[in-house]
Each structure stands twice: as C-alpha cells, then as structure tokens.
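Data block below; observations after.
Yeah, one chain of the complex is gone here, protein chain that is, but the others are all in their spots.
For reference, chains read A, B and C in written order, and residue numbers begin at 1 within each chain.
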Amino acid sequence: MSIDWPRIGYAALTLFIVINYGMIMTALVRKIGARVSGRYGIRIYQNYIDLVKNIALRSKITHGVMYYLGPVFRLTGGVGLLLFVPTIYGSAMWSNFSFAGDLVLALYFVFFGTLGMALGAAESGHPYSAIGITRGLSQVTVAELPLALAVFAISLQYQTLNITDIVAAQQGGIFNWTLFTNPVATLAALFAFVGTMMRSPFDVVIAPQEIPIGPPTEYHSSYLALMQTNRVLFPIAKTVIYMNLFFGGATNWFEFAIKVFAIYMISVLVGVVHPRFRVEQSITFFLKWGLPVGVLAILLV
Amino acid sequence: MMQAIYDRLKDRFQLGALDVRSRKGLAFVDLRREFLRPVLTELRDVEGFTHLILLTAVDWIEDERFQLTYLLNNRQKNLDLGLRLRLDRNLAIGETIHDLWPTAATYQRELREMFGIAFPGSPRVDEEFILEGWTDMPPYRRDFDTLAYSQQTHADREGRETSDPREFMKQILYPKD
Amino acid sequence: MSFKDVLSPFTAWKHVLETPVTIKDPLTREAADRYRGFHKNDIELCIGCSSCEAICQNAAIDMVPVKDPKEGDSGLRPQIDYGRCCWCALCVDICMTGSLTMSNEYIWFDEDPDAFRFIPGVDAKSWDSSEKGYRREGGRRLSGTERVEMREMEPDLRIGNFDEIVAGYDRAEAVLEADRCVECGLCVATCPAHMDIPDYIKTIREGDYEHGLELLYNSNPFSEVCGRVCTHNCETACAARHEGDPIAIRWLKRHITDQVPYDRYVDIVGKPDLAKTGQKIAIIGAGPGGLTAAFDLARMGHAVTVYEEKEKPGGMMRYGIPEYRLPYESLDRDIGVIEAMGVKIKCGVRIGKDISMEKLKADNDAVVLAIGLHLGRSTRVPGSESPDVEKAVELLRRITAGEEVPVPKKVVVIGGGNVAMDIARSMARLQKQRHGEVGITVTALESFDHFLADEEEVVESREEGIEILDSRGPQEVITVKSGKNKGKVKGLRTWRVDSIFDEKGRFNPHYDEGDEMVHDGEMVIEAIGQVSDVSLLGEKLTEALEWNRGRVKIDHDGRTSEPWLWAAGDCVKGPDVINAVADGHRVAQSINQVLVAMREAKA
Partner (left out) sequence: MKHMDPNFRKDTKTEFPQREELKPRKVTTPDGQVIDIEPLQDYFCQEPPKVHQKSYFKIVEDFYNWCRAESLWILAFGTGCGAIEMRPLMTPRFDAYRYGIQWRATPRQANLLMISGYLSVKTLKRAIRTYEQMQGPKYVVGLGSCTINGGMYWDSYNTIKKLEEYLPVDLYIAGCMPRPEALLAGFMELKKKIKAGNAEGANKYAEKFDWYKANQKAVIKDWDMPDYNW
C-alpha cells in the first residue's frame, strides 16, 4: 500500500482548522451560556490563553506511564474519530481517511477516548478519578445505546456502513436528510448526543464541586493542555458524525461551520438551563426514553 | 405545665428548685448525680421530652465544679427543660447517656476534648474531635488562658506599641514627678 | 417529573439577548454613603483619650505619640492595625470628640503585610478627604452626654444660714454619672495631685466604696475637702466635655467619702506600718500644703509636728472658705485622719514669736514653710484707708473665728474672684440674719467674658440676691466729709473698664471716665488678692533666702535655697487646695529622699 502523502497533509490541515474552529466556537458557546445567566462570560480568545498557560507551567508531576498515556489516548480518540469521518462531503481534500466500513470504526472511536481516559485517570490513584470514571463509563454506555440503535437503523435504511455513502444518499434537498426520512432514528441519536456531550443535565461525571472535576482531577499542565485540545476537538468530531448521518453532511467549510454550530447548540440549549442528573437518574432516563425510541427506529425501518 | 411536670418528679428524685427566670417555656432544675439517668429516662419516655437539644458544660472554677447542662425539648408541648448537674472539677467523670440519645456521644466527645470531662463507656469518646494534635490542657477550661497561649504560640506582628494616655501625659507634662 | 418541568427551564433562554446584570466596571464602584470603610481621624479634634483603643475587641488600636500633650489632649493618636480591625465601628461610636470617622473607601492591597498599620489623619491616605462613610448619627452616643443634676438647697432656704448648700449624689445618681466615664485618664495628668480618678470612679460603679476611699487618700488626704471645694481642673480636661458635660468628678469624689462611715476611714487609709525613722520634721502652717506633707511624711515613718498660729488647723480651708461651701465638720474629719497617722498639730503657736526659726532648725531634720496667703491686698484708692474698708480674707477669718463683725445694710465688694464671691455671700447671710434682707454689690474689674470666679458661684450669688457688676474699676471710696458720721464710708465710685492689660500684657487698666457709677454702701470690702505674711522668717533668714517676685524661690521639689527649708502651698505656688496638696506631696517626697540619704550617710 502506497502512502498518500498529500492526503496526510490535508488531514493535518483539517485537524488544524477544526481545532481552531473548536477553540473559538466553544468560547462562543460559553459566552452564550453566560448571557443566558446574565453574565458577559469569558473572552473569545480565552481558550488559547488557558492552553498556553497550561503548557507554560514549570512543574509537572506524573503518576506513571498510563497516567501519561491517558490524555494521549483521549486525544487519539478525538483525532481518530475526526480523521476517519469525511469532514466535507464531495471534497477529496477534506474527506480524510473515510472508507467503506468507517461507521463502525467511528462508533469505536467514540468510546476509545473514554476508555483511554479511564485507564490514565485510574493510574493517578485519586479516589475522585475512580468515582468519576465509574460514573462516566456507566453513563456513557447507557447513553450511547440509542445512538447504536439509531446507527443500526440508518445503516439498515441506507444499506451501507460507509458514512460517505450515507451522506451521499441525503443530498439533493433538505427533505432528503435522515432527519426527515427517519425522524425516529434521529431522535434516538439526539438522546445519545445530548447525553454524551458532558453538559448538564448529564455531566455528573465531572461534577466539579462534588468530586473535583472527576477523572481529570489529577491532570494539569501539558497533560491538561492535551485534554483541553481534545475537549474542543472531540465534540466537533462527534458532531460531524451526527451531521453526516442525520443532517445531510456539509459540502463546504461554511456549511460545516453553520451546521456543526447548530447541532452543537442542541446540547447547549438543553445544557445551560438544566440542573444535573445523578447517575442513576440519567441511566433511568436513557433506558426509559432513549432506548425505546432507538428500538422503535429499528422496528420502523 | 412545667410546674406540673416538676411537681410530679420533684419528690421522687429530690430535685432542686425550679428555675424559671428565662423565657416562657424554658426552665432549669438542679439534680443530683444518682438521679440523672432515672430522671432523663422518665422525662424522655413519660413526659415527652424526646429531644436532647444539647449537652454542655460550664466551668465554675471558683467552686471547683463543672456544671453539666442537659437541655431537653418536648416538641408537642413546646417546652424546654434544662437539667443541671455538678461535677467535682478535680475528678471530672460524667455518666454517659449515649444509650438514651445516640447524639449524646458526640456531645460527650466534645466535652471530653474541650473540658476534659471523662465519659467512660461513651463510643469513641477518647478520639480527637475538633482539635488535632492537642497536647495542652483542655482549652475550654477557664484556667486555660487563650490569649497567653496564643501569644506563646502565634507571635504577634512586630511594631505594635501603645502608650497609656495618663502615664504619657504625666511624663511629658510633669517630667520630674 | 412532568412535561412542564422539562420545558420550563428553557424560558431562561429569553435572557440571552438582554443586557447582562453584571456590573460593568466594578473596580471604581463606590460603596454606600454610610459604608464602614477605612478610618479617618480629625487630628485637631482628637484628644487622644484612647477610648477607641479601650473599646476595640480585637486590640487593633495603639495609641502612639504624635505631638506634645497639652491640657485635655494626651498628644497620642490612634494607630490602627488592619491586620486586626474588623470594621465594627465601635471606635467611631465611642469616640468622645467625634473626630474618628470612616470613609466609604474599601480597596487596599499590598505585598507587605506590615503596610496595613497607619495613623489615620497623620499618615496621608487617599480617603482622607472623603465626605462619605460611616459616622455617628446626630446625638447618638454610647456614653451619656448630660451630667446628673446636683440637688442644691433653694436660695431662699439657704440665704439665712451657713448650712451646706450642695446635697451630694445618692447611690443611683452617682452610678448614673460614673457610668458616663470612659476611664481615659486625661484627668489624671491634669489633676495636680494626679489622683486616680478613673479608678475611683470605677469603684463607684462596682459599689466598692472602701477601695474607692483607699484610692482617694492614697493621693489626697483632703479628699473630703476636695470633694466639695476643689477647683476641679480635671473636669476641664474631661473627654466627655467635648460632646456634652464633663463628668462631675468632684461630686463623685464627695460621694465616695459620703458613703463610707467615718470610723472606717483610718482602717481603710491604713496607719503607717513602717519602723519609725526617728527623724523629725517641723511644718509651719496647718493648711492643705503643710498637712499633706505632714500626712505623707508621717506615713513614711517620720515624726512630724505642725505649728499653726491660729486656734484651729486647716488654714485657708477653714478661715477662707465659708461654711456653706465646706462645713467645718468635713475639714475636721480629714484633719482627724491626718492626726491619726501620728502627726502632731500644735495650734496657737506663732513661729518667730513663740518659737524661733533657729530653734526649729536646730530641733528638726527639715522644716517646711507652708504659711499660705493670709494678708489681703489693698486697692490703695483714695479713702481705702478708712476703718470701714475691710479686707476679704481678714473678714472671712473673723467670721469663722466667731468674732463680731460689723454688718451694715449696704456693702460694696471690690473683686471678681472666688474670694469676692465668698465674702459677698457670707456677708449676705449675715445681713439676712441681722436685717432680714440682702444688700451687696460686687464690682469686678473683669468683664463677664473673662470672669475669674466660677460660673456656679456667680449664678448662686445672684440667686441669693447679690448684685454683680462687671468691668467696674474702683476710683475712690467715698466717705462722709462732715457731720456726725464724718469719716464713715458711704459708697464706692467706679469707672467702666475698657481694657485691663496693655498691648504688652502688663496690668494697666484703661477706663471710660464718662461711665461713672457710685455704689452706695456703709462698708467696702477689698477682695483683690492676698500676700504671705513672711515676717515670721526673721530678718536673717529673709536675707539668706533667695526670692522670686516677692515669693520664696524654690526648686522643682519645693526646696528653698536653704537646704533644711522647704516651702509648699499657696505661699509659693498657685492659689487652691489641690495645688497645695500636690505641693505637699512633692515636698514630702523630696524631704524623704534627703532624709533617707542622711540616714544612709550616718549608717
């Protein structure tokens, strides 16, 4: 197999664009959230400063190899997810490493970061990390169930596991989107979306006052900077999947920006105004509402 | 109402006079040590004083006595009754009542630490409660001088000096007197 | 969880387009008008009484020297430690002058923790000129402002007799008055005898009168006397004076002496328990100065003998102060205490006549001259040599001694001091007894603005029917020129005074000759000052001593140029009891030092 060097370059460029987009967008989202609660909120470039500040810390302590690898895995999850998903439909340049079975890989990557994080955070030996991981894994598992079912439903619907094909099937008008062709599956997927974006009411994993930040309690300096990078990258990568699967994908960067922002805002819309669920509450919620909708989606197909 | 309760108990338990100087519905009574448990039990089970509001101590250093105050509350009738018990200060051993009210164990732990009153049999009574690494005399005892202790432990910031007006004026106005 | 519960939080999104509630610029935000911010102190108004320091629960305030003290101002100023302060503002609430206030400034940070200590008003701060901030509201004071009124005998009841006018506080009144004291101690330094004023006022509050009495007699053996007639300099220095009446320190002192039975006095004051030194001291004059020195020296173990020319001891306290102000009984009680200390008082002995100065010097280790001012001065206006022109001190002495004095229906007094008031009021009482009515005119040189007599004396005199005229300069005592009553006084001619002193401050009265008055009276009494009768010293000693403007020259401790002779009291210093007492203490201290040195030199 020959290495397609330009493709790697384009992928790196994609990564760069998405990270910067994420930096600005998450800051903007925080500003919007602040506005809802009557504040001005952080400066739009605050994320960059925080990142540099963390990198610039002089002392860094480590708890072992896995502790060190944790954020790396986490970032790998985000990068991997993004790289195996076509960012811009119809553009060879921005399709990254999309291939025939990439939907399965993408689903795997959604989990990958979380697992890597779990290993790393566990090594830090902090009890709050352990609590956070337990909460996180149990909640993510349940929350992703509707997504899995929805993905199952649409792969049945489109008879493919290739994301590019799924996007292609949705082209030609807004009513070709899965949102309209299979609203039940979309709804099921949105349950999962809201549930895994680490926002209220499903953010008990990082409950800052209760189990200081949860899994990343012990993370700081460059480790934290890596995780911060992932934290702006990963949600967007995930949003890209949702965009591709249910909202017709994007054919250019402008459409990409608008759609990602809009889809992202769904979780924000819920998140900034709702209080936090406890773990068992959110599990019950997903089992009671998310799962039936997912099953219904499959049945309807 | 309080008087009626008092009258029912007074002779059987040789209670002291009923002190009702405080607000309405609050009274205090002195009692002897051997009657503490029977009186508390009777008050709790018969008279409806189901709640132990607090158990605290007063250091009557001049009389060489600790006074324990058991403040009970009757929620139905909105009555508060304080039982006052005097202990020899040099032999400060109280009687544990944690079996009557589990919460008393905590109060007794506190009294053990802050006043040095022992309560043999009370759960965890000898463990540290609030203080950590305390080696001096119990700090709520009145012969413990908190200001002196503070100055011997936590030095004041330097540069503080004051003058007494009467001495200062005398010295300046009548330097030779 | 109903569907509404899920949806209703979304209504919060309506805020997204509203202006945030956040304060745009919090760094320049002013605090409330009455915010308790950083302290300010009006350094001129402040008297350094340390009430703020005393009330501070956090020991945040130190009193530090800022300027030299003057009367009623300790010269200290509060320094506040913001490592202690909790901005409770009790210091502002208690401030006796209202000088300590707070600005509404509240931002202060520093790297150096020692920077947070400052003297408000002295160390310049940005908030010094701030108009806003916390201060006491209107009349609100933690300590009372009004003095408890002293009950006095009504004028028409008191005028016909020499009974004591002032009733004294009862316990409740005294406690109320004592409660106003903030125990600052500004009075202590101001009192010549440095009495422990705040401490004995405290004993009143606590009801421990015996301890109070002990404190009194520690520093003043004439506490009964001073409780009645003291010139109370302390009250002019009182911190309470600045926003109300000063504490009635004199009456509180009297209250203590009133409360303790006399037979307990000697026990409480305590007889000297020192071994006798065997050294002897003679004191000439049984007035406050001499007797105080005698009291102290006796308590130091010396043998003290007091020689008094007059029939009874007490000096000016007995023969100068009328009985209605100071009952002889009170004086006798104080003298009784002094005698109980072992002091021998020999009355009716005039030095220079009965015993010579030389003999005194030879028989004693030290001699104290405390002869007071017993000779009246004359105005020397024409007619003042008339036999009907009397001197106030002389007349007062005769009244006290029970001698017969002429009591005409109309009397004119020259003078505006307390002695003038004393003689006027004494004569008024005699007139009332003799004639049933009062006819006294007091002509003072000073205007009422600069009057010498105490205001209460003036008020009470007027209540008793005495006419007081200010700014009148005596020009002539008018006598009957002819006839049966030739030589008898019939009045005093006075001119209005324009000014008393010239530009250089010397006594040089200037009169308005157009404004002439004639005051009718068959007797004129001069009360314009006194001098000492130094004739007892004898020629040789008078020559040997150094003098200073008519008075014996003394050093700080009261020692004259003759090493064996000390002088104390009015004859060398100021004209009142408490100064004489202070003098007595000083002299006793000095003599004791010398005597101890002599003893040690011998041993």
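Note that contacts are C-beta pairs under 8 Å (C-beta built on N, C-alpha and C of every residue); 3 or more make two chains touch, one makes a residue touch a chain.
As the structure is a computational prediction, the values presented were derived from the model and not from experiment.
Student: Can you pull out the displayed chains that the omitted chain is in contact with?
Tutor: The chain that is not shown is in contact with A, B, C.
Student: Taking the entire complex into account, which one of C:S8, C:N58 or C:N161 touches the absent chain?
Tutor: C:N58
Student: Of the listed residues C:V21, C:A124 or C:A275, which contacts the missing chain in the full complex?
Tutor: With C:V21, C:A124 or C:A275 as choices, the missing chain is touched by C:V21.
Student: Determine and list the chain A residues touching the chain excluded from the picture.
Tutor: Spelled out for chain A, the touching residues are 34, 37-43, 46, 49-50, 52-53, 56-61, 128, 208-209, 212-213, 216-221, 224.
Student: For the chain that got dropped from the picture, name the residues of chain B it touches.
Tutor: 130-137, 139, 143-157
Student: Residue-wise, where is chain C in contact with the chain that is not depicted?
Tutor: Listed in rising order, the touching residues are 20-23, 26-27, 29, 31, 38, 53-54, 57-60, 81-87, 106-113, 116.
Rule of thumb we're sticking to: only the chains that are shown with their structure count from here on.
Student: Where the centres are mean C-alpha positions, what is the separation of chain A from chain B, in Å?
Tutor: Averaging C-alpha atoms per chain gives centres 60 Å apart.
Student: How about chain C: which of its residues touch chain A in the complex?
Tutor: Residue positions touching the partner: 9-10, 12-13, 15-18, 20-22.
Student: With touch defined as at the start, can you tell me which chain A residues reach chain C in the complex?
Tutor: 32, 34-40, 269, 272-275
Student: Which stretch or stretches of chain C touch chain B in the complex?
Tutor: That would be residues 48-50, 53, 61-65, 68-69, 74-76, 81, 83, 113-114, 117, 184-186, 188-190, 194, 198, 556-557, 586 of chain C.
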